[in-house]
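Attaching a single structure in structure tokens format; questions to follow.
Missing here is one protein chain; the remaining ones are kept as they sit in the complex.
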Amino acid sequence: MKRLFAVTLGILTAIGGFVDIGDLVTNALVGSRFGLSLAWATVGGVVGICLYAEMSGRVAAVTGRGTFDLVRERLGPRFGLANLVASFLVTLLTFTAEIGGIALSIELVTSVNYLLWVPLVGLAAWLIMWRVKFSLLENAFGLVGLALVVFAVALWKLHPDWSGLVHQVVAPHKPHKEGLLPYFYYAIALFGAAMTPYEVFFFSSGGVEERWSAKDIITSRTNVFIGFPLGALLSLSIAAVAALTLLPRGIQVDSLGGVSLPVAVALGKIGLAIAILGFVAATFGAALETGLSCGYTVAQYFGWQWGKYVRPRDAARFHVIVLLSLIIAIGGVLTTVNPVTITEYSVVFSAIALPLTYFPILVISNDRDYMGDKVNGRISNTLATVFLGVIVVAAVAAIPLMLLTKAGQ
Amino acid sequence: MKTRVVVIATTVLLAGCVGPATSTSSYAGKAGHTAEDALSQLETARLAVETSARGNMLGNTLEVMLSEAEDGFNSVQATFDSIQPPDTPQADALKDKLDPILSAGADGLEKMRIAARRGDADVLKATATDLSKVSRQLQAFSDEPSA
Partner (left out) sequence: MPAGRELDLQLHLLDRQVKGPDGRLICKVDDLELELDEAGRPYVTAILVGPRALGPRIGGRLGRWIVSIAERLATAEQASPPRIDFAHVTDIGSSIVLARNRSELSVTPLEEWVDHYVIARIPGSRHESE
């Protein structure tokens, strides 16, 4: 019984924790411009993160170490440093976007300017990262993040033509008025939104924080293979409701209000309030994950003691990195650059950093010296390698597409 | 080699910034885009007001959305105004056609923002209904800028 509870909790947390500001903004934007013709990119992204999160989780369970920890060992200090710099910078950018996202969500329900919330939000985030136990942190925000299920409810309430929606997904047809270049640019953005690098670092470091061992591989797998796809259904719902209510009116989502508008249309004040609660939980949870991941990556490369499983005084450099990252993230939002714009860039840069961050995971999870007999099976290896090829193509195409489409216009 | 890459990258990036339109068709393209972006902001505001009129919107959220839509719309208008039109009668005709539509939209959005803060539901609803005409004009313009 207790086991069932733990498993359910894990799945629910994975669903609620799947969506972050990048998923909210990108899926709503894409739905309002392209309908569901880019659903394949979200689906592809989810398959990718399921594969790589499972590998990371397995590595953490078998070796008791985060994947980042092992990158330098397995691939050398120079490659490890390149990986560190890319991963850290992308995670820091995402951290900035999440802090902005929390502030925007609170503004949406209080109408007090988001900039005024930023210092408070930053302080709250730091206090939680400093004091709150890891598992409580994960579970609390993951569960409240389930409020975003309201998007699926809104979709159902809008009585869509289900067969029409499914047709759009399986037989995608780019809308006539949108160009081919923006279409593929946003496919890459959706990839980056679904497969954010920090997700993988956090998942594997979290496995070490929670003292996983080989017997936890099953739990990690259920979380990943059930939780993440269900979370992806939420992403698709966000896109679908935008497609149904906003696309016909020529609205292109460029604000968090726009993301929530379809829910208000479908479900009224209560639905809207729940959606905003979901925004706050999802972005706050993601802010904690990205903040801690900034610390995990640096500390694990240099071999410093890291983690919340020891007292702060025993992992001083780790906590200082987290604190400095938070200060930079707060500063980034306070430059008054639109957090939605920051988010749009963060997902594309995530896509660019993906090959560097995913490749070591594939290598390490195949290494018998670390994994014993728990190395990758033939099928997952083939799939994972194919995926690596896809994300390399996406990463290479990202910058040219960004320049050519002026970031998606 | 490195400096060359930087120069090329900077040039490509700057090309994305708004500069003078060098031909009528490129100006028409920019005008069309302006209408599209303006329509998006306007319709966001109108849909939010319509949702509010049905009792389905939170007051604070409406205020935030109207304020953001107004800022977005004004920014689109300002960008269009800053573009130097090419010296052709067709370009001038385009500008003369789009400018009043944009002004009407901006006025309406301001009116709705003020009405929302005052809690004046009637003015809100009436303005949103009136603005449907501006929406149609913007839609028609973005479909066929030269018509």
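Chains here go by letter, A and B, matching the order in which they are written, and residues are numbered from 1 within each.
Everything below uses one rule, namely that a contact is a pair of C-beta atoms (placed from the backbone, for glycine too) under 8 Å apart; a residue touches a chain by one contact, two chains touch by 3 or more.
Fair warning: this is a prediction, and the values are worked out from it, not measured in the lab.
Undergrad: In the intact complex, which of the presented chains make contact with the chain not displayed?
TA: The chain that is not shown is in contact with A.
Undergrad: Please identify which residue in A:78, A:215 or A:378 touches the non-displayed chain.
TA: A:78
Undergrad: Among A:249, A:269, A:317 or A:374, which one is in touch with the chain left out?
TA: Of the listed residues, the one touching the omitted chain is A:317.
Undergrad: Can you say which of A:156, A:302 or A:359 touches the chain missing from this structure?
TA: Within the whole complex, the residue contacting the unshown chain is A:302.
Undergrad: So which bits of subunit A touch the chain we can't see?
TA: 63, 65, 69, 72-73, 76-78, 80-81, 130-134, 302-306, 308, 310-314, 316-317, 319-320, 369-370
By definition in this document, only the chains that are shown with their structure count from here on.
Undergrad: Cα centroid separation between subunit A and subunit B, in whole Å?
TA: So the centroids are 32 Å from each other.
Undergrad: Using the touch definition from the top, list the residues of subunit A that touch subunit B in their complex.
TA: Those in contact with subunit B are residues 107-111, 245-246, 249-252, 254-255, 257-258, 260-261, 264-265, 267-269, 272-273, 276, 403, 406, 409.
Undergrad: Write out the stretch or stretches of subunit B touching subunit A in their complex.
TA: 9, 12-13, 16, 33, 36-37, 39-40, 43-44, 46-48, 51, 54-61, 63-65, 68, 72, 139, 142
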